[in-house]
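To start, I am sharing the structure in question, which I have written as structure tokens.
Missing here: one protein chain of the complex. Every other protein chain is in place.
Up next is chain A:
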Amino acid sequence: MSAQISIRDMFFEESEELLEALAEGLALMSSGSHNDETVNAVFRAVHSIKGGAGAFKLAALVGFAHRFETVLDELRSHRLDLEPEVMHTLQRSADHLTDLVEDARNGDDTDTGQTAEFLAALDACLGSPPSAEAADDDAGFAFAAISMDLLDLDGPTDSDVGAPEQNFTILFRPHSALFTNGHDPALLIAALADLGTVTTELDLSRLRDVSSFDPTEPKLGWMIRLSTLAERAAIDEVFEFVEGLCDLHIAVSNSVEEPSLQPEISIDPELEIRPVTVFAESGTEGIALEKTEIRSNVRQQIAAREDGPGESGNTEARGPKPTLRVDLDRVDRLINAVGELIINQSMIAQRVQELRLATDADVVTHVEDYRLLARDIQEAVMAIRAQPVKPLFQRMSRIVREAADSTGKNARLVTHGEGAEVDKTVVERLADPLTHMIRNAVDHGLESIEARIAAGKDPCGTIHLSAAHRSGAVIITIRDDGAGLNRRKILEIARNKNLISPEAEPSDSEIDALLFLPGFSTASTVSNLSGRGVGLDVVRNAVTTLGGRVTIASTPGHGTEFTISLPLTLAVLDGMVVSVAGQIMVIPITSILETIRPGDGDLHIIGTSDRLLLIRGKFIPVVDVAQGLGFVRPPLLPAPDTLLLVETENQGQCALMVDRVFDQRQVVIKALDTNYGAVPGVSAATVLGDGQIALILDPEAIANNRVQQTAEHWSSAKLNEGKSLAVA
């Protein structure tokens, strides 16, 4: 792999996953449906973030994760009970940890005051301020690369720095645990030899009693003399890992007098050989016997793991699905290439069609196969960019918590269909509007605790957030069980703000739609959440930019539901191919409600050139697309035989007038922005099967432009048509 992701990037990616796992685990804990493994997984998530953060010297992150982990450790070892306050602190800490990770990723400074506040809350969970030991632990963690515990040993310790050559005498006698722990005395002695000149003397004094000889019990000892320029600490480091696994005495022996080894070192030459033989025999037997043991052990463990998920039911415990990390650019190149392939395929299909061959001709069937194959490839490639909305939904529970905290309300988030997948960009760009809507739902949607109790509702409000696939689109709904929209108040505000003419008597759904007008806000007090200058119009714009739309429905006393409909991908689009002023153009199917063939008397003319379509008892403005795009037209064209009824966000329904409607087709979107900048009324372009370039229209912009002109025209003519909602 040439495009290797840097380990730092990998850390942040992994952290995101860990934070997700953390949120998931905490949600389980919060709902009370957790077990020990859930708490362990939560602990591990924080622990792993700490570990990785340490590697990149992210001190703030490390410090906070450490204290967080301490509380979780208390919980998992059942020294701390999961009281509601503790749960609350854990969730807020997880939120703060998310912020710290984000700050670290962006290289931002962290608000240390806030961190201190959370640290205090975590300490409060522990019931006592962190002990001095814990504080030491922090320091040790953050700065020690390899800890070097100084052994508490007898004998003088030389602390002189850069001392001249010293002579040390080291008595070293391994216990059996030294060998079973994987140490080798020869390596230790060799490590000492790296420090200076070493002479060793073998101590065989314990080999004397041959009758009670135990081959597994080490009998050898060494008296090592080391002349070195190194400090005492270097010697301690050599023996760091074997502390407690051997008898060890280290002494400075600059004096001529050296400590004697053992009282007597007189050994029978025979004894020196015999134990070696015994050792070898027992050794080989042992090997032969135990060879197969570990394999069967491991098989059992692997089998246990395969059975595992069924028992625990915890997805986290299961091994991760094998994945491949690929640079996003590569995927986009591939998607682009597949787009070209689809265009090429439809060009060939069109050519073949023009040949008017028999439908059973070989080439016709092959072209059909090619079409299916190309479609398969396209879908598979799109799936690469698809991501579940789950992480996004998880983040929303934090928003609900924060919004509830700051408004003094009680709220919980219930999510459904988190597995639904949408294009990565859509998921990313949905974050802001969704956050806003969730905040709104808590702030404006839910009633205060007292009001809820008075209405006989659960004091804790519920926000339902769900995602589902419906015919090539993903539908996201945000539903609260609050009081519903106060339509009287909305109307009043809209009138006060001149968003609607004073005489207009809009229907309920039209009143609801007023919320999406720029500059609208119903909050009578400016709370911490509202009054940020962001209204639902921003939400709607964001959704529209993604090729989606948002609608609102409300039942008084039962709550409000927002529905966002989004395309699954930003790369292809189902479009209606039409002709406008002699040009072939495409109108997105998602915005077309129906095609209409107006009968005699359905079209009404107002003023000199404006038409209204009468449909099912309602008048709908007719928008001439050619005029909207700036083509000059004679003032009154003959009545069109087909109109496209479209739903727009600002204008309600409009009927688009085009010259001709051809057919419905899937087209590959080619952005114009890079070459032409934003063109009003045109969202993108595509290449049709015959190689012709067609513009993809944005009905919203065309209708807006047109209706605005009409509205100006009307108001100047002092015509009051109850249907029109003027735009501020």
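The working rule: contacts are C-beta pairs under 8 Å (C-beta built on N, C-alpha and C of every residue); 3 or more make two chains touch, one makes a residue touch a chain; residues count from 1.
Quick note on the criterion: contacts and distances are computed from a predicted model.
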Choices "3-isopropylmalate dehydratase small subunit", "Bifunctional ligase/repressor BirA", "Acyl-CoA dehydrogenase" or "Response regulator receiver protein" - which one is the UniProt name of the chain not shown: "Response regulator receiver protein"
Option touching the unshown chain, where A:F241, A:F631 or A:Y676 are the choices: A:F241
Absent-chain interface as seen on chain A, which is shown: 7, 10-11, 14, 40-41, 43-44, 47-48, 50-52, 54-55, 57, 133, 137, 140-141, 144-147, 149, 179-184, 186-187, 190-191, 238, 240-241, 243-245, 287, 290-291, 293-295, 297-298, 301-302, 305, 308, 316-317, 319-320
